[in-house]
Structures are given as structure tokens and as C-alpha cells.
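Here the complex is missing one protein chain, while the rest keep their positions.
Up next is chain A:
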């Protein structure tokens, strides 16, 4: 439990850590989504390519958009970009820095999906089995062109009655899977090398500007958070004053109408204060009715003078 709390606190400590945490969660969610998704290739000539490529590219777009939506900093960046200049100059370098860091984090989950799809192989087999050259495979070499399309389209479906024990189907399947896995590993290797180089070579170019941009983007984020917290606190105090003022004004009204001064009995002084002169059922009902029918104005300047 202690470890869990420590991890939780660590992630909450800075907004960068929160974003990294969300990024990691989305990547895990992407893998989970792929494994729980029931891939079922239609095995029909025109539909295969559309289905296979659709499953490979549409979920990454969805994951990318989710990565942008869930990232709080994207809102901060947009606000900073669109705000009027006012008395504070806008620094485009800061906006660019924020944009690039948001994009990098949002790209992780789509890349994970594409790599997992390629390493698994089902999508590519489904999409490209109809585009295979039948001459290369013994079982499809001497068949009429129309029939060959139908047969090739059925390659991804292992349980189809025509294809169940067909050795040429297995050959096509293995061939396509080999290409798919090679593509997957190559993409992974290229991306990791690119990330490695980017991190290593960054200090060689313009390190000072980078430090500045990072500092100010962090500042803008923190400033926004503190502004929201201050507004919350302010509205709480405002509400408190407003309600106290309301109860006081009720007490004044009662004094005015009933000509009875509030007594200050010895033992009950604390309670009298809390009761604020409202000491019977009718007065309580009147207070509640007034609260509903005539909420007090949003103006506590008199309350601070009382």
C-alpha cells in the first residue's frame, strides 16, 4: 500500500510526470485493446484490403486524438496561442516546445498499436493476400484468374472448408507473416534509434534556448493551476461571506419586526451566536423560503464593513 501511495504521489508531483503516466496508460490500453479485439478477416476479394488497412490505421488515429484530448497541456498550449497579447508578450519558442512535447507523447500509443499489429501479422495477411503473385505458389499456379482471386482472398481464414489443410495457403500465410514481422521490427528499430539520437544530440544544439522554453512552459502550466485553485478558494470565501451576510440580514429584519432584543444568557452565549436570532419554526421556514425566492445579491462589500 505504501509503495502504491508513493508511486501515486510521484506521478502527481509534477505535471510532466502526470503526462508521462497518461502516455504509459494509453500505450497499455492500446495493447489490451488489440488483444481483446476479435479480428475477423472477411475473406472476400474487395473487402480484405479495406478491412486489413482499416484495422491497421484507424485505431492509431483514434489513439492519437485520445492522447491529445487527455493531455491537459494541450489546452494550456492552445490558450497561450490564442490569447490576446495584452501586457505579456507571446514567445513562439515556448509554444513550439509545448506543441512538440505534446505531439511526442501523443504518438506513443498509435506507434505501439501499429508495431503490435505488424508483429502479430494478421492484418497484413488479411490485406495483402489477394495481391500475391499466384505463380510463386504451387497450389494457385494453374487456376483461372477469377478463381485464383477468390482462393487467395480466403487465405486468412484458416477454418474455411476449402482452405483447411491447404499447404499453399500455409505457404502464403507464412510468407506474408514474415514480411509483416520484418516490417514491424524495422519500424521499431528505426524509431528507437531516432529517439536515442534526438535525446543525445539535443544538448549540442541550442541548449540555452531549450532550457528557457522548458522553464516558461512549465511556468505557464503551474500558473494556470494556481489560478484555478485561487478561484476555487475565492469562491468558497465569497459564498461563506454571502451566507453569513444573509443570516445577519435576517436577524436584523427580525429585530426590526419583533422589537425583541436577543438576550445573552450566561450558559447559552455560544449557542445564541450560532442560532443568530432564529429561534422558532416560523422564522426558520421564513429563512428557507427567502433563500429560495430571493437569493441575496452577489455583493459582499457591505458584509466586510459590518
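Just a few scattered comments:
By definition in this document, contacts are C-beta pairs under 8 Å (C-beta built on N, C-alpha and C of every residue); 3 or more make two chains touch, one makes a residue touch a chain; residues count from 1.
One rule holds in what follows: contacts and distances are computed from a predicted model.
Per UniProt, the protein behind the absent chain is "CAHM1 protein"; the candidates were "TAF1A polymerase", "SERTA domain-containing protein", "Exostosin-like 1" or "CAHM1 protein". Remark: the omitted chain is touched by one listed residue; of A:28, A:65, A:138 or A:178 this is A:65. Across the interface with the omitted chain, chain A contributes residues 1, 4-5, 8, 37-38, 40-44, 47, 50-51, 54-55, 58-59, 61-62, 65-66, 68-69, 74-75, 78-79, 81-83, 157, 159-161, 231-232, 235-236, 238-240, 242-243, 247, 260-261, 263, 265-266, 268, 271, 274-276, 278-281, 284, 288, 291-298.
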